[in-house]
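Every protein chain of the complex appears in place save one, which is left out.
== chain A ==
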Amino acid sequence: MSANAASSKDHKVKEPQPGQPMYGCEHVGRLFNQDQATINMSIQHYKTILRALFDINPMVPQTAKGMDGQVVTSLTPTYLCLQCPSTLTEEDLSKHGNKKSHRFYVESRSGALYCQMCDDIVWDPTFEDLRLKKLGTGSFFGSRKRKHEELFAPDPVKDTPQYISTNTTLATCKANGLRGIYNAGATCYQNVVLQSFLHNPILRNFYLSDGHQSSSCDTPHCLSCAMDDMFQEFYASETTNGYTAANILSGFWISEKKAFENLVANKEQDAHEFFQFMAEELHERNGDGKRPEIGSEHTCNCIIHQTYYGKLQTSTTCQNCGGVTNQAQSFLDLSVPLENLTQKRGKKSLANGDGPARSQTSVTLQECLDEEYIKSDKCEYRCQNCNSVQQARRQTSIKKLPNVLSIQLKRFEFKQGRNDRAQKIETPVQFPLQLNMLPYTTRARTQDLKNEYELQRSCTYDLLCVVVHVGDMDTGHYISYCRVGDQWFAFNDHKVELAQKSDVLNAKAYLLFYIVRSLS
């Protein structure tokens, strides 16, 4: 691990920041004020403990040796001594402390520091930085984080406090990005997508750090400029009234690309299609200008690609010769069909005699993903080796996970035969607040990654935004839930209300946005 290389160097206590005490408590301060050797040892030990907590089997840190020599493994938190390699149960803490005069312990569930003299958890800036880095990126020099920082490359001149304070007007504390957007006449499908952009931390940082300045952009009716203006309005203005997304709307109407095929007048449209339209537009305004070709492995450094795009790999195995062809393809979102699974469920519950309760059967998001990205299906394909059309097994997995994973649950299914009309599938889909995407990756296909805790953590996603469609196929309404910090909010056009986690999780989601934990 790269942290070992740094161990020869002296560790530093975090520089004092204005408005923040230098140490978590007096006692940590005393610890850090002894000498460099103590600082080195404390920080080194803390790192070792964090690695033990998060990178190996949790059985180990959860196992404590009692004062009477009895070994106990517990589900509840244990405490790891910062000054010696002991692991203790909560009951034995004071005994160990009194005997050895060791006063600092690391709590095993979170890695937080406990100070025995305060008899409290302390949040020390130095230790807390290490903990967050470890939790976020899996290492103390996280690659993902670094990548993210490169995206907003620090400028040595412009990052000095003086430069910042003289060149910025501090946004008011009231501006927090929580505003509704007025419905301009059946535009709720736009509002929900815009809200999902507004509460996406990556896009927010991009636009608020002048990633695309509307003042220096010459493109008329540029949608990225409209986004820039909108982010300014949401995060810099004190207004709490709803926002009128007039620029977005006119950019949308003016755009060369028609977002929807039958954009006649003011019909309700599909939020997912609008999301794709916006992503494409913003890519063109910010990216390499190339149109993303559908099906190709298009890579680009634009903000949209950095945020939403991942890669899928489809492996086709010939049943005759066993030859494998791989094909990669970039994706903006994962579309998950519900119909097959719903029908299967329906049959099953009928067979079990559950009968009419069929409509109540629900599926989980993970089951849907299993169906798409773990199981394989049969297909016919022309094998290069056999030089003939052969039966083959085709399997799709995720080669590269995006920073923000957008999932569309295909609730609007086009059914053939039934007057060729699309139908809405109302099956409730249970989705988690925390999603582990590791099983669906290409890597998980070839290796057993059960004990790769670091990798698992880097594939953990937190729910960020849920778009819900209420009503039936032809007419209905979109609302959305977005998370800001730990608080959920319900957005219904211009109205913003507090939401409970249970409201969010019980919603019949249509679009789901997950953000990778290391960035959230």
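Note that a residue touches a chain if its C-beta (ideal position, glycine included) is under 8 Å from a C-beta of that chain, and two chains touch if they have at least 3 such contacts; residues count from 1.
Just so we're on the same page, contacts and distances are computed from a predicted model.
Taking the options "Interleukin-6", "Transcriptional activator", "Mitotic checkpoint protein BUB3" or "Probable cytosolic iron-sulfur protein assembly protein 1" in turn, only "Transcriptional activator" matches the UniProt protein name of the chain that is not displayed.
Among A:56, A:84, A:246 or A:328, only A:246 touches the chain that is left out of the view.
Contact with the omitted chain, checked across A:57, A:176 or A:430, is made by A:176. The chain omitted from view is touched by exactly one of A:18, A:69 or A:322, namely A:18.
Considering the complete assembly, chain A touches the hidden chain via residues 16, 18-26, 29, 72-77, 89, 107, 109-110, 112, 118, 120-123, 161-162, 170, 172-174, 176, 178, 180, 182-187, 221, 238, 240-242, 244, 246-247, 249-250, 253-254, 263-268, 475, 486-487, 489, 494-498.
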